[in-house]
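For this depiction, one protein chain was excluded, whereas all remaining protein chains were kept in their positions.
Read from first to last, the chains carry the letters A, B and C; within each, the first residue is number 1.
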Amino acid sequence: MIAVLKPNTSPEQQEQLIKWLKNMVTDVHVSRGDAYTILGLVGDTSRIDQELLESLEIVESVQRVSEPYKQCSRAFHPEDTVVQVGSARIGEKFCVIAGPCSVETEAQIIDVARKVKAAGADVLRGGAFKPRTSPYDFQGLKGEGLRLLSEAKKATGLPLVSEIMSIETLDLFEDVDIIQVGARNMQNFDLLKELGRVDRPILLKRGLASTLKELLMSAEYIMAGGNEKIILCERGIRTYETMTRNTLDLSAVPVLQERTHLPVIVDPSHATGQSKLVPPMALAAAAAGADGIMVEVHNDPPHALCDGAQSLTPEQFDALNRQIRRLLEAMQA
Amino acid sequence: MIAVLKPNTSPEQQEQLIKWLKNMVTDVHVSRGDAYTILGLVGDTSRIDQELLESLEIVESVQRVSEPYKQCSRAFHPEDTVVQVGSARIGEKFCVIAGPCSVETEAQIIDVARKVKAAGADVLRGGAFKPRTSPYDFQGLKGEGLRLLSEAKKATGLPLVSEIMSIETLDLFEDVDIIQVGARNMQNFDLLKELGRVDRPILLKRGLASTLKELLMSAEYIMAGGNEKIILCERGIRTYETMTRNTLDLSAVPVLQERTHLPVIVDPSHATGQSKLVPPMALAAAAAGADGIMVEVHNDPPHALCDGAQSLTPEQFDALNRQIRRLLEAMQA
Amino acid sequence: MIAVLKPNTSPEQQEQLIKWLKNMVTDVHVSRGDAYTILGLVGDTSRIDQELLESLEIVESVQRVSEPYKQCSRAFHPEDTVVQVGSARIGEKFCVIAGPCSVETEAQIIDVARKVKAAGADVLRGGAFKPRTSPYDFQGLKGEGLRLLSEAKKATGLPLVSEIMSIETLDLFEDVDIIQVGARNMQNFDLLKELGRVDRPILLKRGLASTLKELLMSAEYIMAGGNEKIILCERGIRTYETMTRNTLDLSAVPVLQERTHLPVIVDPSHATGQSKLVPPMALAAAAAGADGIMVEVHNDPPHALCDGAQSLTPEQFDALNRQIRRLLEAMQA
Partner (left out) sequence: MIAVLKPNTSPEQQEQLIKWLKNMVTDVHVSRGDAYTILGLVGDTSRIDQELLESLEIVESVQRVSEPYKQCSRAFHPEDTVVQVGSARIGEKFCVIAGPCSVETEAQIIDVARKVKAAGADVLRGGAFKPRTSPYDFQGLKGEGLRLLSEAKKATGLPLVSEIMSIETLDLFEDVDIIQVGARNMQNFDLLKELGRVDRPILLKRGLASTLKELLMSAEYIMAGGNEKIILCERGIRTYETMTRNTLDLSAVPVLQERTHLPVIVDPSHATGQSKLVPPMALAAAAAGADGIMVEVHNDPPHALCDGAQSLTPEQFDALNRQIRRLLEAMQA
């Protein structure tokens, strides 16, 4: 951590600050320039509140040199983390997660599960608890939805991913292989802490106005509790552009992969909100080096109970999957 | 609701859609132009999923005419809602909420409470459960913090506001007069639903990347559960500007007041992150017509355990309060 | 254009408005619902100011049905526009534009030109007039820079693209095959109008906070003057994320290609600001269906006079080019 002192601070003020800082860190290196004096803080600076230090009268600015996250940092854990569910090895081999936004009926979820499996999906997604902006919108089948997902798992062997909204419902997720934390709950820290104590992979979606650093800090919350099986998911951020629902930030993929050992997947369906934009963005995600994609597929998009506009048909999904495989082969060559 | 059909749609396609829509609404008015056909849907359109309708092949665009929120809408409830706590009548008389970011010690919270009361504060704020970006940062004194707040209430008579992060802790909030939902939990819908069943005023902060419509929808979640005592709070939104922590959106005040009967207050401390910006922004909030402000005050900002950089001293708060009173008197004249 | 009238407007007010509108358009269709009355305006509505209409007391909202751009719209010109320069056919065949941010010396630009040509570039880029945020930064070699670019063109046969900042310098661009309008000048309407009268392809970069609709309207400015050879370029937009310089919006590629017949290329260098992010984003752009990329290449990035941090070496560029070709072949298969 580096603190820059303002010009015209007296030697007494400087000494007082240095003395105070030395109580908290191993050493303080002082570098005096014509105008500014610079303090280099050596040792464990995690106990120092950066904004507090910046608020002091004689301090011009403070810069943290090391990252505030540790367990999810690649610096502390250079090898890629691989999350295994079923035959999928996420972080090692490109993973395709597919399924409907919401579980609606047994026939629907089993039909979609069979079709996405046939097209090559590794994991089945399906929402049972749905966060909706309006209290009057369909909120998911809840426990019954999770039960139907289990049926689809039995019928196809596909592992499951589904979103949790409250830790009280955890018991209902017994059969769910990957527990999803949605964008709106990325900073629901109490939920993250609880999931840190769960022995199940967590798919953590980026909040729609969260920085990548905040996403990593939220992963750190889960890891601090002992759960190291986390999959990060870029799903579009909020910008001023209105022709897409959100702006898919694909540079998040290489930026995250440089900083963390956790796998990074991309959800092009929620990011764009339009089914015709899903294939080009899914291909782009694969080309950018993503560890997988999560795509909405519905057997009857116009009659889907939610987000039908962004769902692919099983046929479109099959065609997309073939293209992705060709692309990945070409890039590995 | 208005649906615009694409040019070159066949009469058969149009009739099929109109028939389908007629099953759901009272009537469908058809207006045929040179290129576009426009359907005006009459009746209760809340059952129609706008994005689904837009996703149909023959539909160009869909526009909702009436607002998706009802109970918090001024159209359905023209008179201002007034939330009474202690002697404060929020929504009727300018309300000043003040106190430290975090409760730290009994001496601290009682000292601050006495000083802000002397300066004219109506309500005491103090954080016991603190949402922090990093799992390694101070997370608040929790139950003990709420106990200390009760002591400060006893000592001064000031009603209390404090943030809840999880409904399991509700019992601990027995003595808290206004329960705060923080920006990060504005779309924690499960928490909102639970608070809809609580008979206590809720202070709902705008998410840092939430639209005003989303803020109103979150208020609607609480009201749908039966709790009508909601105070909305603008606290800055996330933009690309880096010289302030967030960008305080003061136009939110008149925009919200036109659309809802709920009181709207402003938090200039979190929005700006810098104590020297708090007085001008607090004055601006009062001039914009806000129903009150919530300001951080600490008896020793440089040693505050969190957000010391944005806290006013009691003396600065007292001076600000005097200025606000002069401003309000001048504007009422 | 559709205008929705507020509930409780009197028949007299409605008739007055309808009469006024009938003077301006071919016909006005009226559709009366329980609460709202909807006017469908038929004919040429381009003379009607949408915001003015919305400002009227009795009008609830106004929606434009047809797009405000015409000449660049795919609806009016379904076939792809192909811009030919040298052997490149932009809009038909993937085009690679490469070269240094700034022209620095004759040796530098000729060296880079030879190397990018050998690696497969179709067009040489090089800045002579540089828009810099600070008046104290290097502003480019100006006329001398353009002269050196001509030398590189002579030496390699590569066509040139370079940025213009002011129409007064147009004469100096005689040898430049594609004239670039930078992000900061995307809404310099006087410059766009002048370029509408020039018989040379224009590469129009998206402003860093411009919507895609605004980008198309700026293209419309040029086309309205008679110049139809326009190449659009996505180069990242401004968001709150700080780990990249800007956020590359790759969904702009399919969104624009649906709405316009103009070619759409991507600049991953300026978007990310970091050379290591350029290859994954360039590959993603190709996978998303872009008509080409524009990449910064410098023979000695650490000593580049500007933007060295985002420049590839010729070797990195060569490797990237090979990968792109494999990816494109795989996708066409």
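Here, contacts are C-beta pairs under 8 Å (C-beta built on N, C-alpha and C of every residue); 3 or more make two chains touch, one makes a residue touch a chain.
Note that the coordinates shown come from a computational prediction; the quantities given were computed from them, not determined experimentally.
Asker: In the complete assembly, which of B:Asn8, B:Asn23 or B:Thr242 touches the absent chain?
Answerer: B:Thr242
Asker: Which candidate, C:Leu56, C:Ala75, C:Leu170 or C:Ala319, sits in contact with the chain we can't see?
Answerer: With C:Leu56, C:Ala75, C:Leu170 or C:Ala319 as choices, the missing chain is touched by C:Leu56.
Asker: In the complete assembly, which of B:Ile230, B:Leu277 or B:Val295 touches the absent chain?
Answerer: Answering carefully, the residue with contact to the hidden chain is B:Leu277.
Asker: Applying the definition given at the start, please give the residues of chain C touching the unseen chain.
Answerer: Within chain C, the residues that touch the unshown chain are 46, 49, 51-52, 54-56, 68-69, 131-137, 165-166, 184-185, 187-190, 193, 207-209, 214, 217, 220-221, 224, 238, 273-275, 301-310.
Asker: Go through chain B and note every residue touching the omitted chain.
Answerer: Within chain B, the residues touching the omitted chain are 209, 211-213, 237, 239-244, 247-251, 253-255, 258, 271-272, 276-277, 280-281, 283-289, 323, 326-327, 329-331, 333.
Asker: Go through chain A and note every residue touching the omitted chain.
Answerer: Residues 2, 4, 26-27, 29-36, 38, 40-43, 60-61, 63, 65-66, 238-240, 242 of chain A touch the chain that is not shown.
We adopt the following convention: only the chains that are shown with their structure count from here on.
Asker: On a CA-centroid basis, which chain has its centre farthest from chain C's?
Answerer: Between chain C and every other chain, the largest centroid distance is to B.
Asker: Rounded to the nearest whole Å, what is the centre-to-centre distance of chain A and chain B, using the mean of the C-alpha atoms as each centre?
Answerer: Inter-chain centre distance comes to 26 Å.
Asker: Two or more other chains in contact with one residue: find those residues in chain C.
Answerer: 239-240, 242
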